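One structure below.
Note that one protein chain of the assembly has been removed; the remaining protein chains are unaltered in position.
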Amino acid sequence: MSPNLVYVVVIGVLFGAGVSLLLERTLTRVLIGVVLIGNGVNVLILMGGAYGTPPIIGEAPVEGMSDPLPQAMILTAIVITLGITAFLLALAYRSWQLLGHDEVQDDAEDTRIIELAERDEIPHAKESETEDLPSPVYDAGPGWAER
Amino acid sequence: MSFLVPLPVIIPALGAALTLMMARRPGAQRAVSLTALTTTLVVSSALLVVTAAEGPQVVAVGGWPPPLGIILVADKLAALMLVVSTAVTLCVLVYSIGQGSADGDEETPLSVYHPTYLALTAGVTNAFLSGDLFNLYVGFEILLVASYVLLTLGSTENRIRAGTTYVVVSLLSSVIFLSALGLVYAATGTLNMAQLAGRFDELPDNLRLLLQGMLLLAFGIKAAVFPLGAWLPDSYPTAPAPVTAVFAGLLTKVGVYAIIRTETLLFPDGRIADVLMVISLLTMVVGILGAVAQSDIKRLLSFTLISHIGYMLFGVALASEAGLSGAIFYIAHHITIQTTLFLAAGLVERRGGTTALDRLGGLGRIAPLLSVLFFIPALNLAGIPPFSGFLGKLGLLQAGVDESGPLVWAVVAGGVLTSLLTLYAIGRVWNLAFWRAPHPDLPRADDDSEGSTVLLPKLMVAPTFALVAFSVALTVVAGPLFGITSEAAADLLARTPYIEAVFPDGAP
Partner (left out) sequence: MTVLLACYASMAVLAPALVRWLGPKALYAVAAVPAATFAWALAHTGAMRSGGAVTEVHPWVPQLGQELAFRMTAFPWLMVLLVSGVGALVLAYSAHYFPAGEAGLGRFAAVFVGFAGAMLGLVVADDLLLLYVFWELTSVFSYLLIGHDPTRRASRWAAMQALLVTTLGGLAMLVGFIMLGQHAGTYRLSAVVEDLPGGAYLVVALVMVLLGALSKSALFPFSFWLPNAMAAPTPVSAYLHAAAMVKAGVFLIGMLTPVFAADPPWREAVWACGALTFLFGGWTALRQTDLKLMLAYGTVSQLGMIGIVLGSGFRDAALAGAALLAGHAMFKAALFLVVGIVDKTTGTREIYSLSGLGARRPALAAVAVLAVASMIGLPPTFGFVAKEAMLAAFWDGGPWERAMLACLVAGAALTVAYGLRFLWGAFARKPGLDDTDAAPAGPGFLAAPALLALAGLAAGLLAPGADGLLAPYADRYPDTGHAYHLALWHGLTPALGLSLAALAAGFGLYLATRRTSAWRAVKLRLTSGAVYRQAQNGIDRLAVELTGRTQRGSLPFYLGVILVSLVVLAGGLLLFDGPWPHRFRLFDTPLQLAAGGIIVAAAIAAALARRRLTAMVLTGVSGYGVAALFIFHGAPDLALTQFLVETVTIVMFVLVLRRLPPRFSERPLKKVRRFRVAIGVAVGVVAAGMAYVAVGSREAEPISELFPDLAVSYGGGHNIVNVILVDIRAWDTMGEIAVLLVAATGVASLIFGRDKAMHRRGGSRPAPPKTGEHVKWLSRPETDGSHQAIILQVVTRLLFHTIVLFSIYLLFTGHNHPGGGFAGGLVAGLALAVRYLAGGRAELNAAAPVDAGRLLGTGLLVSVGTGAASMLLGGQVLQSAILDVEVPLLGHLHFVTSTFFDIGVYLIVVGLVLDILRSLGAEIDRHRESGDGPENAAPLPEKEAA
């Protein structure tokens, strides 16, 4: 098949815009990014099937029909994206409800380890041998002759 | 016997529908869930027996012959994965019911939990059985969306934060997978995996490599391999204990399963074996060092989870029968053991009130049974013989030594080092949480038997115990089990058993 350049450009822009939003910290923006990329993927799948008349038998000759299989795939993808969009929106709302914003926070525990790394320390919950160890080589204890 | 094949998906799906309809009757929900998963386990076991005896079982859904419609294929690998995963899922279900009963069902909305949990199971089983690349995507979506819901159960602040990370990263992996599917169809005009096996051979090398890379990327995120897996420790540990347990056991393994399936069936030329080798080494070492740095049991376990994915990847990269066999065995082992450990960590959390190592201590004396339930799987994870972790590792190391070459040796060394560091990390948990003098904040129920049953409900201990027993049983039946995994590996490498089962008259 020969690629359709309009599709190629649309895919590129939808992915590009979507990805740049995806990398944001605001969940709403991330969500919009997801929606845009989702559309981009759909066009990408569409491009994998032939262009033509609607694939409905009896309304047009079979030879010139568009490929129905990518369409079914896209339909599945569209509907799944709908469900996920709803879920992400609920997540954004809940985040706002709890925190007053819908920014994605960094992980606290990871941040703690990053700080340990910056201070050149070792994990705090670990055992060191510093306390109450028998020191195997005793240098204390005077030699007998000294007594 | 091929009528069995769709049942592991159908039964949990029906269960999900029923439990959602009876949302206000928790007793009925529990009964339906237990029945559904028990039946699924029975069916899966039957499938394993059948596939082992008669070879791969194929079902053309809707009666549409391949490659037109969707096919479900149960070969030895899929059947084995089904059995192990449903067994684990069932145990975790009992555990969660125990936890729910103990908490008066206040913590988790059960009307959500059961349907979602069953849907998750259906997604996992669908992914294992699918013989169609797009359907594999759908299976992934089911289990992923279910996992989003389970991870954010109760929607506390922590879970929302962790859930967001998890959901968005998973979405990206889904997007990559779906794009890859679009590209695959664009390039080959089919989605049937057995047919793709042939059609990929006709593509230009570079394009095939591109598609392989995209699929690997998508699965690699799910399997949490380095450097794509850093999201995992930030998200899993915040979920309720049974949810974390089942995620840890199953979800990453579905990714590994997909890698094994596609690499062996679609891309058997082994052109990227070296890349996989390097990734497996990095996954092991970076993951286990991450575990060493942690001071919370659940997070530490999450890092060991990532790290040991590296072992399985090593087996895939070797692409020899022994290597694949070891990898498959290791998956079965790791599903069991990682789940068990997270369940045990859940018990630690109940008994000790936390999983933070600096606030735990003395559990060995206070809760001897719990310490056994943690100690045995912990040793197993660290690959201490005679447990299954050792046998899996042994299989992989043998396969590695057979192969030789500097890169393989590096991974062998890395694997051994990882094993030792796993012992170090897990030993620290033991030293601090179980051996130290009890922490003053520890809930008091030392000798009060009534109190200790509330803190450690029988319905939570029993499934943990069952899983520990199951993991020990893996050692006992290791001979026959390795028999199955070797045959599965041989079938995967030969490709023909799979393809011929789908297309008895030759691929179109």
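Just so it is clear, A and B label the chains in written order, and each chain counts residues from 1 on its own.
One rule holds in what follows: contacts are C-beta pairs under 8 Å (C-beta built on N, C-alpha and C of every residue); 3 or more make two chains touch, one makes a residue touch a chain.
Note that the structure is predicted; figures quoted are calculated from it, not measured.
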{"item": "Where the missing chain makes contact, among the chains that are shown", "value": "A, B"}
{"item": "Contact partner of the left-out chain, one of B:L48, B:L153, B:I297 or B:A327", "value": "B:L153"}
{"item": "Interface with the unshown chain - residue positions in chain A", "value": "1-26, 28-29, 32-33, 35-36, 39-40, 42-44, 46-59, 62, 65-69, 71-72, 74-76, 78-87, 89-94, 96-111, 113-114, 116-118, 120-123, 126-129, 131-134, 136-147"}
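Here, only the chains that are shown with their structure count from here on.
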{"item": "Chain centre separation in whole Å, for chain B relative to chain A (CA means)", "value": "20"}
{"item": "Sites on chain A touched by chain B in the complex", "value": "1, 22, 27, 30, 34, 37-38, 41, 44-45, 47-49, 69-70, 73, 76-77, 80, 83-84, 87-88, 91, 94-95, 98-99, 104-105, 107, 109-110, 113, 116, 123-127"}
{"item": "List of chain B residues in touch with chain A within their complex", "value": "134, 138, 141, 145, 148-149, 152, 155-157, 160-165, 167-168, 171-172, 175, 178-179, 181-183, 185-187, 191, 233-234, 292-296, 299, 356-358, 428, 431-432"}
